[in-house]
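Omission of a single protein chain aside, the complex is shown with its protein chains in their original locations.
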Amino acid sequence: METTMYDLKTTNPAMGRYEQEVLRNDLWKRPQLSVRDRSILTVAVLIARNQSAEMTNHFELALENGVTPTELSEIITHLSFYSGWANGTLAASVASDVFAKRGVTVDQLPGAIVEFLAIDEEIEASRVAIVDQTVGPIFQGLMDFTTNVLFRDLWLRPGLAPRDRSLATVAALVATSHFPQVSFHLNKAMENGTTETEAAEAITHLAFYAGWPNAMSSVAVAKAVFEKRRTPTS
Amino acid sequence: METTMYDLKTTNPAMGRYEQEVLRNDLWKRPQLSVRDRSILTVAVLIARNQSAEMTNHFELALENGVTPTELSEIITHLSFYSGWANGTLAASVASDVFAKRGVTVDQLPGAIVEFLAIDEEIEASRVAIVDQTVGPIFQGLMDFTTNVLFRDLWLRPGLAPRDRSLATVAALVATSHFPQVSFHLNKAMENGTTETEAAEAITHLAFYAGWPNAMSSVAVAKAVFEKRRTPTS
Partner (left out) sequence: METTMYDLKTTNPAMGRYEQEVLRNDLWKRPQLSVRDRSILTVAVLIARNQSAEMTNHFELALENGVTPTELSEIITHLSFYSGWANGTLAASVASDVFAKRGVTVDQLPGAIVEFLAIDEEIEASRVAIVDQTVGPIFQGLMDFTTNVLFRDLWLRPGLAPRDRSLATVAALVATSHFPQVSFHLNKAMENGTTETEAAEAITHLAFYAGWPNAMSSVAVAKAVFEKRRTPTS
């Protein structure tokens, strides 16, 4: 970020001013969301959109803001599935250089085999039931991968808290305009402990990093999620 | 563009032919839209999609087609907000090299602080009223940024005419499949002086640079905008 700002001041004074006055001195200091959460959102956007030029700066900023190397590594692994495998390999390659520069060795990163978090079998059964009903046998392969690789493996890896995993997922979905899925995953993020204030502020933060149109389209989705969660089930 | 074409002829003869016969000798020469406007659309697509490999060629072509360094710089600043901050910083970095090569110095670029264009308070009040009604207090932060940074600052910077700012915005939205927002901004582009013929030709131009599916999906949106504007208000 230091580097970026320096360049901007001498190459695009207007952007330099916005970065200093609006992003750095206002947005990132708003109390509704921690800088650690803001870094999770920002790196997720860059990974989801394959924006390697800013990855080094923001991976380093994330580590300074309290995201651990394990967590950053898990975010990359997670988004390999939610954004696409080539998004993951590019980010892993940039992260590898950042880790090397900071003396983080591979044994400090999450192992290939880990002890999974406990799964909530009731929630998982209801997810499978819905999918079975809507998808059907011709997509059995995709359904099996979804169950075995995503929900009984990836989401249960302990190196990234479910709340943070949800935040990264929501950011990636907003960044790539997957608004129907924003609804499911924003709700899941709130089940996992994200507050309404944090969720709204996440979308505000994403306006700057994922572009205004993605944020504005997410507002309507988020409002519907908030309202439904506030309504008592009769 | 020269460079690109040379390469294509020796690496992909079919693309070389299409580029010469269809893009260069037909599309870019169609009278419905000036080459300057076509360059604004094309650079906006590249910035919105982070396509740095073609930026140098098309930034240079834009300058040759009558887009000033100030205008190019403003387009980049503008799309930092509409496409995402990392799109802007990448484009600013490429533009910086192009400017340096041409001897354009930073004092020739738009300043950080500028005297704003006058705002139409009536239109702005009606925009705020609509947003207030649909968005609500939980997104007050996002709404404040939208008002203070976008509509009372960015859009009022004098280095890029509102019509050109609208063209760049529409191109970026089409390039990233934000069709609901294409409607709002295409209408704004026409309020700002873009004719129906120019708007239709812009979408035709974007078919080549943003891909056929984005253009075809924009046609329906544009037709609805055209029709509504033709209908006299009773």
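When the chains are written out, they are named A and B in that same order, and each has its own residue count from 1.
In this text, a contact is a pair of C-beta atoms (placed from the backbone, for glycine too) under 8 Å apart; a residue touches a chain by one contact, two chains touch by 3 or more.
Bear in mind the structure is a predicted one, so any value in this text is a computation, not a measurement.
**Q** Any idea which of A:66, A:111 or A:193 touches the chain not displayed?
**A** A:111
**Q** Taking the full complex into account, find the residue in A:14, A:27, A:61 or A:90 that is in contact with the omitted chain.
**A** Touches the omitted chain: A:90.
**Q** Can you name the residues of subunit B that touch the chain not displayed here?
**A** Given the touch definition above, subunit B has residues 4, 7-8, 10-19, 22-23, 27, 30, 32, 45-46, 49-51, 53-54, 175, 177, 196-197, 200-201, 203-204, 207-217, 219-220, 223, 226 touching the missing chain.
**Q** Counting contacts across the full complex, list the positions on subunit A that touch the omitted chain.
**A** Residues 50, 52, 73-74, 76-77, 80-90, 92-93, 95-96, 99, 106, 109-114, 134-136, 138-139, 141-142, 145-146, 149-150, 157, 173, 176-178, 180-181 of subunit A touch the chain that is not shown.
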